[in-house]
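A single protein chain has been omitted from the complex, and every remaining protein chain is retained in its original position.
This part shows chain A:
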């Protein structure tokens, strides 16, 4: 019995994380539409619920009840598993993300993470790299020129930007002497990493935008020139799985930015619980991503490659070099 009970906090935490992550895209789509609208001086969705708050729910019902269409020439099995393959990595990323210091509940210590891996950062970078398979499979299985072009672009983009992204966090790891995310946050007590690692943050931020396939690096889906890129042929629930994955990557990216460079849950006002303070920071980053999305145009393909290889990679190497010298 004792043995079974020891699993209880883990099961509860898993249920909460999965539930929240599955529901999170609803408010995020609303937020994204509102931000887009207000940047264009429109009010956005207004008619379903108060200020359109129930609009995502209506959209969800529409998407879930739509015909689940598979093109005749598509590879049916790959077509069916691609959305799931795209959805798993963002969920896996949240396994390693801590939400705060351990807290006391009913006399037992509960860690506010599913697993505080001691190679957490490495795990996150590795797992988020798998996410590209969903895109590749979707593009290939659709058997459509737009989809396959989108997935080809996405492969090149992912490979190009994973390298500077990985290099950019090395400075943070050097400062914390650990790859454990709780240790990295603890090392920022007093001074956030953004102060000592501005270049690292910049590279991580930009590479992260590219990894999340957000504007200005959204070439894989490029509504303008590729239809909708790799999910051109998807509709209904499979399409909504892609949307879900996209938003979860965005949230995970915001979490990583905060944990690695903005002190995680540290430094908040005393009356706020630390995890609320963390969520506020994450919310701010999500807002910034959406703000960027509706401000910038899309980069051209060669510009994308130039930024990745000729700007971000040298910058991240320089960052490692400078941090190394300063630490000696």
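Here is the rule we use: contacts are C-beta pairs under 8 Å (C-beta built on N, C-alpha and C of every residue); 3 or more make two chains touch, one makes a residue touch a chain; residues count from 1.
The working rule: contacts and distances are computed from a predicted model.
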Listed names "Succinate dehydrogenase cytochrome b556 subunit", "NADH-quinone oxidoreductase subunit I", "TENA/THI-4/PQQC family protein 1" or "Sigma-70 family RNA polymerase sigma factor", with the criterion being the UniProt name of the chain not displayed: "NADH-quinone oxidoreductase subunit I"
Touching residue (missing chain; options A:19, A:43 or A:314): A:43
Interface with the unshown chain - residue positions in chain A: 35, 37-43, 46-47, 291-292, 294-296
